[in-house]
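A protein chain is absent from this complex, but the other protein chains hold their places.
Order of writing sets the chain letters: A, B and C. Residues in each chain are counted from 1.
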């Protein structure tokens, strides 16, 4: 049941979230809300040059949105901003692919487990919530550093 | 053709309107418009005590509205306000009767030819236009006389 | 116990009137539709009325002297009589057809805010107060926030008690001589609570405030009598077709003639006029004054068929049926570990809309797994986010019932919740 949507990997990240909790110090944070269901996520980033030294998060919401944040943390912490942008684009494409776009495991790691979610339009936003918040936080951190 | 709507009597009043034209002196007038079709009618009344000494009118519009004004003039000029009120009520009832209410010739004169019009909701307003204007004009004339 | 009461409806027969209830879902699952507070399903009679209108009578209304135009106008205006009858309105002219309940609520807010009314009682300005409640649907919150910003009026509201009811402790302070309008929901779409609108309206009338009732969740489910409500001070009442077996795209505003006559026009255009000149226009009498543009003609015709359908069964009987279901559902849910009902726990002054949480499982996940069993519920804040905030939860799962709902469907829901818990446990 629900195999297509609730992959084991997703349930595992949901039940055992990696790196959950907001940590200090951080350079910027972003808070995103899914108005349809009340899912909320706060994502904090700390930059070390071009590297995401830490991605921390907290939030409340459904298994999909919470698992996505956990995957995000695991996948991107310690990686470059370029890697993060590439992964963000790939994940978004996959989620907008209506279940027909397979993700590249090299780029998305456990993120590829979300392919099935893309078949459920109402849940796509849940999966993307933390990725959007990350993008915002990174943007803020980068512009503040420059400015 | 069109027998039910365009009775001979109506066509006759339309083609040979009785007492048409606005006359002086007068005690009050009322101008009514049918917004759906642009029919317009102005009705003037001159009172002599309780009697409608003159009912004059002018307007533009369809055969039904113009014929109704002609019938009105013919029926009510020289009659009492009470007669006029009774006829107005009877005519309105007939027009709202969806073609099922027969008019009383003693009260309505040629007005009974409009029974068939009552089956055409879009035309009921045309038939009533001058009657409504008369009611207004009489009301104004009476209140002004009192005031 | 209440749920031992028998339903007065022959639900098996009623279900045959609703084609969609025979629909097989993915995996050949049977549909268990518990989302009627969101939108109701449509009986065959309503679907057919719409089809027949398009196939035989379609024309614009109030503008045509031709036969189709007269037929369409007659059908459209007949529905006005039917709706007036349904809610016991004193006059058919007090029934305004709009696109949904939201438009009806916005119409009142916007005409009060426009400043165009002659009588100052119908003009909002600085110092005036608008009173709503914390259990309103967004459609009865946002319009008032927007007009408060525009006019400088102040928005105030009744809070909620822990058991899901209006907290009326401050009734006399909240509704005072500065209050210009009180707008409140009759039956909450998230809590199921039926509010004491007469009592609140009476206070509003005492201070000379207008009273608008959002009856989107009331008219479909119980007898509503606006003549009686008006005696307590209710001036206006809004509801929506799609929640009462009618098509989407049509809503209703009822208002006392005096009030509707005093409000300035809302939307301009089409047949809402008396005469138009470039320099200025005058307006038609109600109801047409508020029906700008081509109205939802076929949808109004469908609404007429829906009113016939509902009154054929009897709103009293429908209400009783739902009371039986509600009692049954509250009772069964009380027996499920980890389930907490948000809203009145007793089947008293509440309708057949039951919101709940499942410990540790987000409503989105509850709804998704239920869907895999063919059970359609709504999850989220149900356009009443302040209620979720008030009870410290992000969202709820909501099961809502209607005349075609069976106790077997409530059993399916309870079984489904067990599955949910197993899956995420």
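Couple of notes before you dig in:
Everything that follows uses one rule, which is that contacts are C-beta pairs under 8 Å (C-beta built on N, C-alpha and C of every residue); 3 or more make two chains touch, one makes a residue touch a chain.
Everything numeric here is computed off the predicted structure, so don't read it as measured data.
Across the complete structure, the visible chains that the omitted chain touches are A, B, C. The residue from C:247, C:287, C:304 or C:344 that touches the chain not shown here is C:247. Checked against the hidden chain, the listed residues C:73, C:100, C:217 or C:353 yield one contact partner: C:100. Mapped onto chain A, the footprint of the missing chain covers residues 33, 35-36, 120-123. In the full complex, chain C contacts the hidden chain through residues 19-20, 23, 25-26, 31, 33, 35, 38-39, 41-42, 46-47, 50-51, 54-60, 63-69, 98-103, 105-106, 109-110, 114-116, 134, 137-146, 149-150, 155, 157, 240, 242, 247-251, 264-265, 267-273, 275-278, 280-281, 292-299, 364, 367-368, 370-371, 375-380, 383, 385-386, 389.
Take chain B: the residues that touch the chain left off the picture are 1-2, 5-6, 11, 14, 36-40, 60-64, 66, 120, 123, 126.
We adopt the following convention: only the chains that are shown with their structure count from here on.
Note on chain placement: the centre of chain A and the centre of chain C lie 38 Å apart, centres being C-alpha means.
For the pair chain B and chain C, the distance between mean C-alpha positions equals 45 Å.
Not a single residue position of chain A touches two or more of the other chains.
In chain C, no residue touches two or more other chains.
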